[in-house]
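Please see the structure below; I have some questions.
Note that one protein chain of the assembly has been removed; the remaining protein chains are unaltered in position.
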Amino acid sequence: MDVVEYRPQPDQYVWTFGGVAPSHHVSPGTVLRLWTEDAFSGRITRPSDRPMDVLDMTEVNPQTGPFFVEGAEPGDTLALHLVDLTPARDWGASALIPFFGALTGTDRTALLNEPLPEHAWIYQLDRARGTVLFEARRGQLQIELPIAPMLGTVGVAPAGREVRSSLVPDKFGGNMDTPEMRAGTTCYLGVNVAGALFSVGDGHYRQGEGESCGTAVEGAMDVTLIVELIKGSPTSPAPEWPRLEHDEDYVVIGSSRPLEDAWRASQVGMVRWLGELYGLDPLDAYQLLTQISRSPLANVVDTNYSAATKIDKALLPAADAYGGMHRHLREQAATLI
Amino acid sequence: MDVVEYRPQPDQYVWTFGGVAPSHHVSPGTVLRLWTEDAFSGRITRPSDRPMDVLDMTEVNPQTGPFFVEGAEPGDTLALHLVDLTPARDWGASALIPFFGALTGTDRTALLNEPLPEHAWIYQLDRARGTVLFEARRGQLQIELPIAPMLGTVGVAPAGREVRSSLVPDKFGGNMDTPEMRAGTTCYLGVNVAGALFSVGDGHYRQGEGESCGTAVEGAMDVTLIVELIKGSPTSPAPEWPRLEHDEDYVVIGSSRPLEDAWRASQVGMVRWLGELYGLDPLDAYQLLTQISRSPLANVVDTNYSAATKIDKALLPAADAYGGMHRHLREQAATLI
Amino acid sequence: MDVVEYRPQPDQYVWTFGGVAPSHHVSPGTVLRLWTEDAFSGRITRPSDRPMDVLDMTEVNPQTGPFFVEGAEPGDTLALHLVDLTPARDWGASALIPFFGALTGTDRTALLNEPLPEHAWIYQLDRARGTVLFEARRGQLQIELPIAPMLGTVGVAPAGREVRSSLVPDKFGGNMDTPEMRAGTTCYLGVNVAGALFSVGDGHYRQGEGESCGTAVEGAMDVTLIVELIKGSPTSPAPEWPRLEHDEDYVVIGSSRPLEDAWRASQVGMVRWLGELYGLDPLDAYQLLTQISRSPLANVVDTNYSAATKIDKALLPAADAYGGMHRHLREQAATLI
Partner (left out) sequence: MDVVEYRPQPDQYVWTFGGVAPSHHVSPGTVLRLWTEDAFSGRITRPSDRPMDVLDMTEVNPQTGPFFVEGAEPGDTLALHLVDLTPARDWGASALIPFFGALTGTDRTALLNEPLPEHAWIYQLDRARGTVLFEARRGQLQIELPIAPMLGTVGVAPAGREVRSSLVPDKFGGNMDTPEMRAGTTCYLGVNVAGALFSVGDGHYRQGEGESCGTAVEGAMDVTLIVELIKGSPTSPAPEWPRLEHDEDYVVIGSSRPLEDAWRASQVGMVRWLGELYGLDPLDAYQLLTQISRSPLANVVDTNYSAATKIDKALLPAADAYGGMHRHLREQAATLI
């Protein structure tokens, strides 16, 4: 397998999906060994940092990429397999940012309240124990939490000539902020433009479902992934919404507002996937989903909210999504370790 | 422990929370051995049943109760511990009902589309294997699914002189339709009226998160539960929203529309619970939630949608919610088996 | 015409729709001369009143009624014609109440912000000029505003055995808080229980569309109305959502959350009304609505939000809704002045 290594310098960070020239051209089958800066662009380093003093809000959530995938055309499906996610620093950061987060007014849930106080939290990483340390700002409570590395942001260039901020999740993927995007995951995204032009970023050392305050345990990440391409065909149409596959689960991510619409999109996406996998009639799939889908929220803080529909493969007959692509990529990944 | 057994006759079914005289007066500490009819009032029995032909929509979701708890007063907290939930029939039923469900227009998401077709599905129960059988109506697909019995509806009489349909979830509990309400769960509900007047119903042999089509694998249920009462005090205020406790988790259920508001209510409810348990400052609790909360949806189909915020106790320091009430009830429950 | 006069004493105030014995039995055609207390139960009288000190939140929005209409049965349509609304006091009151209003967190849009400050505003009425006086609390700005008396709350007993707080708007009418409910309006409500059991209250001397802060210029009101009944028939089905008729407009009010669903309900309600009036196909009605409907919001603060779809009769061919009921009532009203 070809291997490309890339650690972007600050002037190479990318802030959008679409609208940017590719950093690399890669062939399907290539292994990428990447480094991603954290969503704060590395600017929050101490508990005493006041977010609005140290952050540049025009430079948040830097992406590594974009990568032009040779042969990718609109209608195809890009498959990105996350082989490994390893924290690249010994600490992560989280923060309360004014008018951002699920439990405060925002520019859209526009209210007359003052913003909540600004605060930063720094989580020290213990690599040996595989934990980060929560330290309350008021009082003495400290809690060791297992790390659970994930990528908040994985996306391709959008359709319809659009260029979207790296803060946005939508059909092109982007800032979905779902803990389902972890090592071992294959992410399927519909290709909208020649070359797909995907990028990744926004490593989280751990995150709850919903990302309540708007920022996870944000941290620079060493990312290993494999790129693959599934050419479009009547039996392999590009998915409308991002699909994820684990060894254990199928997942579809919908992103919209209000939150029920994000979830509905993920549900209809799963009805379609079950149709593709089993020839299941849509109403039978609806019935089956009703009894077996898990619905972990992803984020309720971004420009669009993101919700997942997730099915345990063990409940279903064996099937090979995309011709066994995930299994193939797991085997490839195993050769890399 | 006192034991009360009750299998209501059809003319004893109750269709509301509030507004109904109690079926029984019980003391805290009482064990109830109950039978609950299914949400269809037992009227869907065959795959060929057309829901609108066989259902009486004025008699759906029958409740068993209500129970007047001696000594319960507004400001107190009712604790209901579900000791055992056993399917009372050898089959369960689900159905597509016109203009009901998450992936169709409804009377409120009012559209001009025709309703989806009516359909019923019957799930045969295999007690030995602990499964129900999904049978596709079109095509041959059959899937054995493990049972996971739960109660869709657990509630007390509402505040503010209201009487609510048993189809409604809100602060008083009610039709929350969360798979978290299972054997082993302690449900804490704020008491609004003298005697609390709680009832239970809506057994599901299994249900996905969101209850997409609006009806789970609905089935009559044998229910064993223990009633306890926590008198209100400054250190034990009644919860605004229902709280659940498992051996493994704390859970808060919010119910509202749009779905983000249901979830926000559950999140703020958990911020408060963490404050009670650990003296944690609200902003520290918000931060901690961001990194550890799980957010499985309950229902996206009822009059209010319901969402859960759930925390794995293993992530937190040891604590005794309500003076160790759950542990106490688990011990009591163990003596019953 | 029979005339009934009724000025309830405080112990006769009613706080719910449904669940209360009628204050009077009246025949269709009866004129009611009523007095309604304001939504604060008259407890806010000075700008220095702190709402949470003087209000009893279990006694807000008192209703005058309920009235049992002889012959009214489920499936019928109640027609209430507002003949006259005259302020019954020389001042009105408005207030910021903690965690209530559109531009603040609430118990459902649950946030971690502190509540906005409590404040009261008293508006002096100048009967000769027909104005109320806005006086800024900070700074010197005073603005005379024309009065535009309306009733925030008009409703019947709900369906489905429910009893709802007088703070709630829904299909039964209730606390819709629409400025369209003014002298000259005929309000059509579907009857859910024998006698309809309607009540009225919540006079506003004026209100903007949306009732942003949650309380209008609230004031006691002298109300004259005429009761009529339209028996149900295939050509006169009871409306699912409240319909209003002015000399100039047809209006349908939908109430739900999120706000788009309230509006969708009002839109589909108008599609049906256009179908009844003109035999118009639903898709043609949808097209026509697209070009002519006005959509003034009613409230974005109550348990359900309320939105109106409104059509200028001058744009439509002449038609006689409900057999010319509104015209008939206007003629009756003219004899009363």
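Observations
Letters are used for the chains, namely A, B and C, taken in the order the chains are written, and counting of residues starts over at 1 for each.
Just so it is clear, a contact is a pair of C-beta atoms (placed from the backbone, for glycine too) under 8 Å apart; a residue touches a chain by one contact, two chains touch by 3 or more.
Since this is a predicted model, take the numbers as computed values, not measurements.
If you put the hidden chain back, the residue from A:151, A:229 or A:268 that touches it is A:268.
Residue-wise, the contact with the chain that is not shown comes from C:215, picked out of C:215, C:255 or C:303.
Interface note: of B:110, B:168 or B:325, the residue touching the hidden chain in the full complex is B:110. With the whole complex as reference, residues 94, 96, 101-103, 116-117, 119, 121, 134, 136-139, 141, 143, 145-146, 206-217, 257-260, 263-264, 267-268, 271, 278-281, 283-284, 286-297, 300, 305, 307, 309, 315-317 of chain C touch the missing chain.
Touch with the hidden chain on the side of chain A covers residues 15-16, 18-19, 58, 107-112, 160-165, 240, 254, 256-258, 261, 264-265, 267-269, 271, 282-283, 286. Think of the hidden chain as still there; on chain B it touches residues 103-105, 109-114, 116, 258.
As a convention for this text, only the chains that are shown with their structure count from here on.
Seen from the C-alpha centroid of chain C, the farthest chain centroid is that of A. We define each chain's centre as the mean of its Cα atoms; on that basis chain A and chain C are separated by 47 Å.
One finds 32 Å separating the Cα centroids of chain A and chain B. For chain B, residues touching at least two other chains, in rising order: 257-258, 264, 267-268, 271, 283, 286.
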